[in-house]
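What follows is one structure encoded as structure tokens, with my remarks underneath.
One protein chain omitted, others in place.
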Amino acid sequence: MNYTAILEDIYHQVKPLLTQGQITDTIPELAHISPLKFGMAVQTIDGSLFQIGDAAEKFSIQSISKVFALTMAMQLEGDNIWTRIGREPSGTAFNSLVQLEYENGIPRNPFINAGALVVTDMIISHLGDARRSLLDFIHKLSDEQGIDYDHDVAHSERETGFRNAALANFLKSFGNLNNAPADVLGAYIHHCSLSMSCVELARSSTYLANGGKLPWNDETIIAANQAKYINSLMLTCGTYDSVGDFAYRVGLPAKSGVGGGILAVMPNEFSVCVWSPGLNPSGNSLAGTKALELFTTLTGISVF
Amino acid sequence: MNYTAILEDIYHQVKPLLTQGQITDTIPELAHISPLKFGMAVQTIDGSLFQIGDAAEKFSIQSISKVFALTMAMQLEGDNIWTRIGREPSGTAFNSLVQLEYENGIPRNPFINAGALVVTDMIISHLGDARRSLLDFIHKLSDEQGIDYDHDVAHSERETGFRNAALANFLKSFGNLNNAPADVLGAYIHHCSLSMSCVELARSSTYLANGGKLPWNDETIIAANQAKYINSLMLTCGTYDSVGDFAYRVGLPAKSGVGGGILAVMPNEFSVCVWSPGLNPSGNSLAGTKALELFTTLTGISVF
Amino acid sequence: MNYTAILEDIYHQVKPLLTQGQITDTIPELAHISPLKFGMAVQTIDGSLFQIGDAAEKFSIQSISKVFALTMAMQLEGDNIWTRIGREPSGTAFNSLVQLEYENGIPRNPFINAGALVVTDMIISHLGDARRSLLDFIHKLSDEQGIDYDHDVAHSERETGFRNAALANFLKSFGNLNNAPADVLGAYIHHCSLSMSCVELARSSTYLANGGKLPWNDETIIAANQAKYINSLMLTCGTYDSVGDFAYRVGLPAKSGVGGGILAVMPNEFSVCVWSPGLNPSGNSLAGTKALELFTTLTGISVF
Partner (left out) sequence: MNYTAILEDIYHQVKPLLTQGQITDTIPELAHISPLKFGMAVQTIDGSLFQIGDAAEKFSIQSISKVFALTMAMQLEGDNIWTRIGREPSGTAFNSLVQLEYENGIPRNPFINAGALVVTDMIISHLGDARRSLLDFIHKLSDEQGIDYDHDVAHSERETGFRNAALANFLKSFGNLNNAPADVLGAYIHHCSLSMSCVELARSSTYLANGGKLPWNDETIIAANQAKYINSLMLTCGTYDSVGDFAYRVGLPAKSGVGGGILAVMPNEFSVCVWSPGLNPSGNSLAGTKALELFTTLTGISVF
């Protein structure tokens, strides 16, 4: 299937929405991006790539990195992960401490900040250098060695990310971090600062649409059922406190970030990445969500 | 595809689990059912029926009725529903009042009790007699006129269901019921008391797998996109506070009830209903959940 | 000590505040009172009475009735009360259901609505007719037979008090009511509808300042230590979610009501009642709180 005309139609329809979102103010370094940026890329598992707009421009992937970190943790620990992290939607804000207190330091899922901190802690315990190892992993997934962290973004987040520091110390107080809070936080912040384009992100996540294997060389990243598990977690927990609304409107497993990116997967077909910096009140890209909604409507493809 | 052998394999595998669940004690009339009951039925949209065990025996469908009530409300009100009910997973118990207070009387979704009470209120406002109209609707969906309420169960629930009475009054205090709390509660309790078999439930829900139409006569119940919406809501909100775990293990949109039934849908393929009275700590049928997990594993069919 | 000049000074100072409060809208029948009403009465334990303004005009005492109901329950059950009700400030709104859910149906204290419903339930279990018995009790405490319920207020509250109905059913669902929710609610609403003047309220509560005895005939209402207990409960739990602020500013045990009345006690000295219908955001009389603050400042008398 050729998605070129559909992508053009989508771009045309979402243009008026680009200025309606709110650019994140949680990370000063990200505050000055132009709200008019918009890119979208579809990578099919049979090797076709479709793109439009700023699809080749790098942006801060932020929480989308949680998908790749989780994949690493599943490689390293398998189902042991679930003794320290739940897999339920949180029903609260992505950085809330309330649920964590009521549930004794067990984060609700690996896609809220607290859960990703525990995931990062697992990676450190196994591999030591969690920054380097995630970067190597992304290089393999994307088949692209030039991808790197944006150290200015990481620095900016460290200077202002007191709530994440609170979460890390809170987790440690419950005994759910094995490494020092500052070390876990440092690696986590770097993971979030990864700078990638829509094309790179779509390519890096094709293993989720392809039963856990890289399509171009058939290398197994994770088992087929583990890929399904990650897709199910994206659908139920991947888009902050609006997973229900997102599933209703878009109908694809997805993970979003405050940088304005959203990565979505259609099993056995393709992965798709959209980027537009303006966010809706739930913290997901406003025009990006609409673009994906249009995509599943116009193609008639969704998991439901 | 012929599912007979798979159903037999499943029945064999789950038999040892039948006594491990806990039969609900929230409704005295349901407390005395045998934990050894197990039935499962698959109804494909092309008209094939596969069944095993006690699939033809009627049981109390309880919260599964919320799917049918929601369908009626979508017929009557369309997207206006969402001004009075959210569509996000609750992250709390199915009958919690906490979230309702924090969110000013707007239930998180139509599949928790508070949400279903608002749905019932909508039906009463449009049609007056919500008991009769839901029953008529089920007769049409199932093509089976003999289905009826179990008035003993309804009576038992009314005598002991003080928390539902609290919810109804609480909703009214926020102005989110237009009718008298006692009237809404009465209709709601009757809906829950519907007595149906796995075969009847699977058949009654084929419209959700078939783009909103009854497969046998092509009658449109709801629009195709509305059927998708309901499927997405079942996946993100249908199995109490374990939707993430359920999606992870089973990977199908589903709605469960404390009577031990679970209804699941595979879009464009089939609907499936399983019944086993023993519940897991989340309130979903323990053996029923396992049976559905085995079903998607053995068939290789799921939405992910 | 002669408080006449001080009361006059207070009246002068609070007059500009009378229109700054908000008259309650929770009970329609109370919504039409003039905000300019202001009365204050001091009844010393040695028999002197000082009053000013509308101190002889009857108003709806609402939650102040909880003090008298608690006194009855302590007569009937002694310390057994505390197996079903806590004695800690709630840290939440007076009619919140959140805490009740987290703490399994045990209200935080007898001065929030849930606690008073349990107190009322105790009175019904012992005496049957809780309406009549509280009225008889007030007649004895005030030495005034003409005091009665305002049935219009009670009716108005029943028609609109869905949150209290929710609380009663919620308590019943936890097994913390022995009688039918509707019966407990009916008696509770009547207690709240008591119509009394500042003079009558000050007189009715002198037993709390006088070691549990009526000053004029030395009749023991409750033991001296029980009177101290009630005073301590008023100080820590008597003025909704602003007990700390009230203790800070006024420094006397007190109980307020949404009708605009506040009853306060200075042990071994006097009881004092003030009435002004306009409420502050915490639900306590705005001018009434200021009047009591001025009273303890000008007299130099407080418990601290």
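Going in written order, the chains are labelled A, B and C, and every chain counts its residues from 1.
As a working rule, a residue touches a chain if its C-beta (ideal position, glycine included) is under 8 Å from a C-beta of that chain, and two chains touch if they have at least 3 such contacts.
Computed from a predicted model, the values in this text were never measured in an experiment.
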Missing chain -> touching shown chains A, C
Among C:Arg84, C:Arg108 or C:Lys213, single out the residue that touches the unshown chain.
C:Arg108
Contacting the left-out chain in the complete assembly, out of C:Gln43, C:Gln99, C:Ser205 or C:Thr289
C:Gln99
One chain isn't shown here. Among A:Leu127, A:Ala165 or A:Ile301, which residue touches it?
A:Ala165
Of the listed residues C:Val243, C:Ala264 or C:Ala291, which contacts the missing chain in the full complex?
C:Val243
Using the document's contact rule, name the residues of subunit A that touch the chain not shown here.
96-98, 101-102, 162-163, 165-170, 172-173, 181
In the whole complex, what residues of subunit C lie against the chain that is missing from view?
86-92, 99, 108-109, 225, 228-229, 231-233, 235-237, 241-245, 247-248, 251, 253, 267, 297, 302-304
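In this section, only the chains that are shown with their structure count from here on.
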Only C-alpha atoms count here: how many degrees separate subunit B from subunit C in terms of the superposing rotation, rounded to the nearest 5?
180
Please indicate which chain is farthest from subunit A, where distance is taken between mean Cα coordinates of the chains.
C
Mind checking the centre-to-centre distance between subunit A and subunit B? Centres are C-alpha means, answer in whole Å.
32
How big is the gap, in whole Å, between where the Cα atoms of subunit A centre and where those of subunit C centre?
55
Residues of subunit C that contact two or more other chains, please.
none
